[in-house]
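Okay, so here's the structure we're looking at.
What you see is the complex with one protein chain gone and the rest in place.
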Amino acid sequence: MAAISRDEVAHLAHLARLDVTEDELDRFARQLEVILQAVQRVNEVAADDIPPTSHAVPLTNVYRADEPVPSLPRADALAGAPDVEQDRFRVPRILGEEE
Amino acid sequence: MSTATLPSYEDATTRYEVVIGLETHVELGTRTKMFCGCSTVFGAEPNTQVCPVCLGLPGSLPVANGAAIEATIRIGLALNCGIAKWCRFARKNYFYPDMPKNFQTSQYDEPLCEDGYVDVDVDGETVRIPIERVHLEEDTGKSLHVGGTGRIQGSSESLVDYNRAGIPLVEIVTRPIVGAGAMAPEVARAYVTELREIVRSLGVSDVRMEQGSLRCDVNTSLNLPGAEWGTRTETKNVNSLRSVERAARSEIPRQASLLDAGERIVQETRHFHEDTGDTTPGRSKETATDYRYFPEPDLAPMAPDPQWVADLKAALPELPRQRRKRLQAQWGLSDHDMASVLNADAVDLIEATIAAGASSESARKWWMGELSRHANDQDLDLAQVPITPAQVAQLQGLIDAGTLNDKLARQVIEGVLAGEGDPEKVANARGLAVVSDTGALTKAVDDAIAANPDVADKVRGGKVAAAGALVGAVMKATKGQADAKTVRELIVQKLS
Partner (left out) sequence: MSDLTKRTAAELAASMEAGEVTSEQVTRAFVDRIAAVDDKIHAFLHVDAEGALATARRVDADRAAGKDLAPLAGVPIAIKDIVVTKGLPTTAGSKMLESWIPPYDATIVERIRAAGMPILGKTNCDEFAMGSSTEYSAYGNTFNPWDLERIPGGSGGGSSAAVAARMAPLAIGTDTGGSIRQPGAVTGTVGAKPTYGANSRYGLIAFSSSLDTPGPVTRTMLDAAMLHEVICGHDPRDSTSIPQPVPPVVEAARQGLSGDLSGMRLGIIKEFAEEKGAEPGVVAAFEAGVEALAKLGATIEEVSCPHFTYALPAYYLISPSECSSNLARYDSVRYGLRVGDDGQHSLEEVMSATREAGFGPEVKRRIILGTYALSAGYVDQFYGQAQKVRTLITRDFEAAYSKVDALVSPTTPFVAFKFGSRTADPYQMYLADLFTIPSNLSGGPAISVPSGLSDGLPAGFQVMAPTMRDDVAYRVCAALESTQEPRLSDMIPDVV
């Protein structure tokens, strides 16, 4: 039986970088409970020896030649940015370190 | 932080067994990025080598660079790996601002290459390093941290450049290396050195640690003899071959002191500091990120054609270790002499000099002697010394022909290094040539005998050793351009 606690929703929201409200925690926990009950029906199917499908089309070896194509003009690359400094994307101070 | 006392390295490695593992990332030297056609040329203006794909713009899709896949398979083959018959890219999901999509396109449980090994020589012994996997992924952008010390800690903001984002990155992971004991750090260094040589010999990356195109993480754990393996730490930021060894060497006593004090090792990332040779703790992995890997739906699976793989294998160049063994035998060098040549990074230069016509002894003599000294004095890599193997061979040709002697040759080298041209041109321009005109030489000998009658008498009386003074006088008179051996022969001949 899938059950999902409020704490678990909070953890998932953190993993997904969503600063959810207390209200949302309650609501999502309740709704996800219902949804999970429904979707866990996939486990009724005996599929031990069934290969999973990750791609609808069975193509393989789709490669590109190693030939440069023009990049975006820098102005276009930066045009949508919330904040730009020294031709770079400016972000507030980073707390965590690189993975 | 523990206050336990630090045991000596020898003490630590006597009482504990050391297990080491290495994760190496190599940036491939393809012309374009892994999943888009942006150029990879190093050092471009920020955010000028970006496009919808490598900026992760909404709607963009990746297409894999075939050359990067070929390069990865060649690395795998050179490391004696098996090549997957079918495998997929996977998304590694985590948030970080220099990663445009907030997932890294990588590989998870289906690497392109698996289960290989590489043999390295440490102190005359061969150590086989087991390779777990070689897989392909993409690099991240680069952040400039503003404010504070320029490091991420204490900065007030960061500025991101995505030119490097999406460069193909090959990750090579060893299995745990056990049984090396106190030698573990040297084994680690020898492995990374060998790996670098192999990748370079394949021509798929410039593998420059200082530019970050080869990066290394060193995993270390200790355990009591017979006990299970201990908890490992992962040391990052190891940016030179020497640091690979130093990082392991500093981590071993640190862990030993904690274990001695009955504390447990925290599974964490540690940062190596070149200046102090120490490591400091980074992120704890105990609250490990859940990367939520899943197969990349935007990229088709890879199924390398076995015949193609066989062809790639057959076309691999001679690998560095085989080549070294062959050259050592051809050049007739002892292990010790060969080691010096390797340390000086002189193998290619000597080989090219021989190919240009010099003997192996003379080629080695110039590069390991005069030219190495010059490199040291000027703080250059040997290959950066401004003389070519062809020029060295030409110089040696002039000596062999009797046109130059060693002393003159050194002056010619000075001229070449000063940019005056080829050895022949320098010799002509500077008027450097052995005086071989017998008439002029005979006159100089006669003059010297006449000017030193006492010495001449001694020689006539059988004290041949006294001829040295006459030789010196002739050499002085000819400004060193005479061949000392010929001069001596002439003098002895005249006075006998």
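Order of writing sets the chain letters: A and B. Residues in each chain are counted from 1.
Note that in this section a contact is a pair of C-beta atoms (placed from the backbone, for glycine too) under 8 Å apart; a residue touches a chain by one contact, two chains touch by 3 or more.
Values in this document were obtained by computation on a predicted structure and should not be read as measured data.
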| item | value |
| --- | --- |
| Touching partners, among the displayed chains, of the absent chain | A, B |
| Candidate in contact with the missing chain, chosen from B:Leu57, B:Ala182 or B:Ala303 | B:Leu57 |
| Those residues of chain B which, in the complete complex, touch the missing chain | 52, 55-64, 91, 93, 95, 97, 100-103, 158, 160, 162, 290, 292-294, 297-300 |
| In chain A, positions touching the absent partner | 4, 8-9, 12-21, 24, 28, 31-32, 34-36, 38-45, 47, 50-57, 59, 62, 64, 72, 76-77, 79-83, 89, 91-96 |
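Just so we're on the same page, only the chains that are shown with their structure count from here on.
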| item | value |
| --- | --- |
| Chain B contact footprint on chain A (complex, rising order) | 15, 17, 54-55, 57, 59-69, 71-72, 74, 77-78, 85-94, 96-99 |
| Residues of chain B touching chain A in the complex | 30-32, 36-39, 45-52, 55, 63-69, 86, 88, 94-98, 140, 143-147, 152, 155-162, 269, 282-283, 289-290, 292, 294-295, 297, 299-305 |
